[in-house]
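This is the structure I want to talk about, given as structure tokens.
One protein chain is absent from this view; the other protein chains keep their places.
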Amino acid sequence: MMTEPQTPRAISGTIVFDGAEAMKGYALNKMCYSFNDAANRAAFLADENGYCNRFNLSSGQIEAVKSRNALSMIRAGGNIYYLAKLIGMLGLNVQDIGAQQTGLSVDDFKAKLLQAGL
Amino acid sequence: MMTEPQTPRAISGTIVFDGAEAMKGYALNKMCYSFNDAANRAAFLADENGYCNRFNLSSGQIEAVKSRNALSMIRAGGNIYYLAKLIGMLGLNVQDIGAQQTGLSVDDFKAKLLQAGL
Amino acid sequence: MATIVGGIGVSHVPALGLAMAKNMQADPYWEPFFKGLAPARAWIDSVRPDAVVIFYNDHGLNFFLDKMPTFAVGAAPAYLNADEGWGLPVSAPFPGDPALSWRIINHLIANEFDLTTCQEMLVDHAFALPLKMLWPDGVTIPIVPVAINTVQHPLPSIHRCFNLGRTIGEAIAADPSDRRVLVIGSGGLSHQLDGERAGFINKAFDTAFLEELVTQPERLSRYSVLDVVEQAGTQGVELLMWVAMRAALGGPVRQVYQNYHIPISNTAACLLALEPSR
Partner (left out) sequence: MATIVGGIGVSHVPALGLAMAKNMQADPYWEPFFKGLAPARAWIDSVRPDAVVIFYNDHGLNFFLDKMPTFAVGAAPAYLNADEGWGLPVSAPFPGDPALSWRIINHLIANEFDLTTCQEMLVDHAFALPLKMLWPDGVTIPIVPVAINTVQHPLPSIHRCFNLGRTIGEAIAADPSDRRVLVIGSGGLSHQLDGERAGFINKAFDTAFLEELVTQPERLSRYSVLDVVEQAGTQGVELLMWVAMRAALGGPVRQVYQNYHIPISNTAACLLALEPSR
């Protein structure tokens, strides 16, 4: 049995969603969680600003959402499990945002994944 | 550390709200949990049968609620922490139902409580 | 390093809240309990806490049987009280201490406690009433709520609740801040609201329990939860809060104050103040 919490450590290109991130991202993640409901997805798409304000997103979080940039949303405290709902309803899949986050084209990102299996 | 669940045992005049009770009473307790909301309390008072049916209470549970009898509600799987909300909105307090459950008058029930301190 | 300046065990009988709402503290029925608050408040002033960790049990406000945690720790910036359905006035919001919450959560999970964490959490009378009693003008120091299931069996054992409290005590002791933490256990003592045994109170058990709680709390683990139900009543299991509070204090303690009174409503009510022996 451990007796001390794990020491946070830097893992390159990786944000570990811990308490600090969870606090920072609460409003954004709560909004994303609401997107399990189709009516809420429609409400967001009809009035993005109004919907974000209803969930008390910070201005930085609203900007991150507007940018459609996954890295920005993650840096704003977004958790990928909840962001996936927003990303999906915006018509993007995990390979699109993989490419976006790594600065590759989608084809190059897919090639990189294939490469990992060789 | 124990390695086996506690053996259920009979404690006189007492129902231990365990898994079996929780399964039996789920619908009734869920209805009572809804009474945290004033609008739901009003809806119940306006149409008791309709409200009970909305929560899929069994006919036995509906009868128990109608009877305003705490023992019947408990035997129908009701948990006192949730039933308290229903009992409170019916204008009863814990001493009223204490008297009801023990077959005493409210005054005699209060006297019994005082007695316990001597 | 943060320190635990003391512990309070206190009943949260809803009727106490209604009596406070109606300003009836000096009435003959209520006075034997409320008179115990002044010495406790004076002692709290003297130990100058600047944060609170409170063990309490939710009575069906925040948790239902669809997601019923054994142990839940709040990690919210503030905690809202709300309508519980039977007429207690709703309290003002309570300030949270997310940094201390996460310190406690991290240490507990590292030590194999399987917490439910709550970044939003409605707190019921079991949380609000002790704070209202101890800070009648409103509590301004931040709070970490720790909820222990007493609604649905199996409940955690006394042994497990003792270790929960002890491990939270360790987490506080390891906190690099200079926080002065007061620990509260909210609940009990012996009472039973439901069943043909409603109104059951056991002064002898309460007295022995309180004595051991102060002097040799580890020994309380010999009672199973069903022993506690049998001896202290179906709601007497709220004594688990007192066990966790006592364990958080660690080693020997000095009893500062005790006021035990029967009855408040259907309950044997008590206020106990403890200070770590240095």
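As written, the chain order gives the labels A, B and C, with residue 1 at the start of each chain.
The working rule: a contact is a pair of C-beta atoms (placed from the backbone, for glycine too) under 8 Å apart; a residue touches a chain by one contact, two chains touch by 3 or more.
Values in this document were obtained by computation on a predicted structure and should not be read as measured data.
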item	value
Contact set of the excluded chain (shown chains only)	A, B, C
Option touching the unshown chain, where C:154, C:250 or C:276 are the choices	C:154
Residue of C:2, C:118, C:131 or C:144 touching the missing chain in the full complex	C:118
Residues belonging to chain B that touch the chain removed from view	1-6, 18-20, 22-23, 26
On chain A, residues whose C-beta touches the chain left out of the figure	1-2, 5-6, 8-9, 11-19, 22, 26, 29-30, 32-33, 35-38, 41, 70-71, 74, 79-89, 93-95, 97-98, 101-102, 109, 112-114, 116-117
Positions on chain C where the hidden chain makes contact	63, 65-72, 105-106, 109-110, 112-121, 152, 154-157, 159-160
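As a working rule, only the chains that are shown with their structure count from here on.
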item	value
Arrangement of touching chains [line / ring / star / complete / other]	line
Inter-centroid spacing, chain C versus chain A (mean Cα positions, whole Å)	38
Inter-centroid spacing, chain C versus chain B (mean Cα positions, whole Å)	24
Residue list for chain C, restricted to those that touch at least two other chains	none
Contacts with two or more other chains, residues of chain A listed in rising order	none
